[in-house]
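Removed: one protein chain of the complex. Kept in place: all other protein chains.
Right after this comes chain A.
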Amino acid sequence: MNALLASWRNEVEKLWLRKRTKAVLALAILVPVVLTLGISSLGRMMGLSSALGGQVSIITLNLLTGFLLPLYLFISAADLFPGETAARTMKLTLVRPVTRAKLFAAKALALGSAAAAILVVAGVASAICGLLTISSSSMLEWTDSLIAYVVSVVPMAALSLIAVWVAMFFSSSAAALGSMILVFAAAKLLPVLFPALAIWSPFAYTDWYALWVGSGAGNGKLLQSFFILLAYSMMAYVSSVTRFERKSF
C-alpha cells in the first residue's frame, strides 16, 4: 500500500509541476469569476442577473466537464504514459521497487485526483462568487450544485481511464492525444446523428449531473448510467493494466 501511495504522490507531483495544471486550475477560478461579472453587468441591463446568477456554478461545471477537463485529462494521460516513454523517464520509474500494476494504479489515480481537485477548486470558486454577489440562491440550489460537482467525478474518472486505454496504443504523446480527441469528438457527434447510440457512448455522460440535481431522474436511470460508466471504467482499467505490464519500454 505504501508503494502505491508513494507512487501516487510522485505522479501527482509530476502533474502539479506542469504549467498546464496550474493553467487549468486558474481557469477553474477564472471561469466563474468572469461569468459572475459578465452576468451581473449584462444582467443589470436586461434584468437577467437573478435568473442566471444562480446558474453560474452549473454553467461553469458544464464548461469544465464538457470541454476543459476532458482536454486536460487527455493531455495529461498522453503525458503520463506515451509522453514518459518518449522522454525515456518511464524506465526510471519502472526500476523503483514497485510492481507495474501498482505503478499503473498510481498513474490512473493521479489523473482521477487531478480531475477531482479541479472540480473542487471550480466548485469553491463558484460558491464564493455566488456568496459575494448575494444572488437570491436558495438552499436548494446550493445543495444542487454541491451534488452536481461531486457526482461529476464519476464520468471524469471513466473518461480518464478511457484516455489511458487509448494512450496504451501509442508511443508518442502527440499521436495519442490526437487519437483521444478524435475518439472524443466522434463519440460526441455520433449520438447527434444516431440518437440511439447516446446510451452506449461513455462520453455522452459528461453532463451526468443533470440527472442528479433537483428531483432528479429515477433511481433506475441513475443506476443504469452509473453501471455503464463503471463498466467502461472496469474494462478500460483491466485491459490497460494488462497492456502496461506486457509493454517493453
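By definition in this document, contacts are C-beta pairs under 8 Å (C-beta built on N, C-alpha and C of every residue); 3 or more make two chains touch, one makes a residue touch a chain; residues count from 1.
We adopt the following convention: contacts and distances are computed from a predicted model.
S.K.: Match the chain absent from this complex view to the correct UniProt protein name in "Ion-translocating oxidoreductase complex subunit E", "Copper amine oxidase-like N-terminal domain-containing protein", "Aminomethyltransferase" or "Spermidine/putrescine import ATP-binding protein PotA".
M.R.: Hidden chain, UniProt protein name: "Copper amine oxidase-like N-terminal domain-containing protein".
S.K.: So one chain is hidden, and I want to know which residue out of A:Val12, A:Ala28 or A:Leu52 touches that hidden chain in the complete assembly.
M.R.: A:Leu52
S.K.: Consider the whole complex, including the chain that is not shown, and state which of A:Ala148, A:Val166 or A:Met180 touches that chain.
M.R.: Here the residue in touch with the unshown chain is A:Ala148.
S.K.: Can you list where chain A touches the absent chain?
M.R.: Contact residues on chain A toward the absent chain are 46-48, 50-52, 54-55, 58-59, 62, 136, 138, 140-141, 144-145, 148, 191-193, 195-196, 199-200, 204-205, 207-208, 210-211, 213-218, 220-221, 223-225, 227-228, 230-235, 237-239, 241-242.
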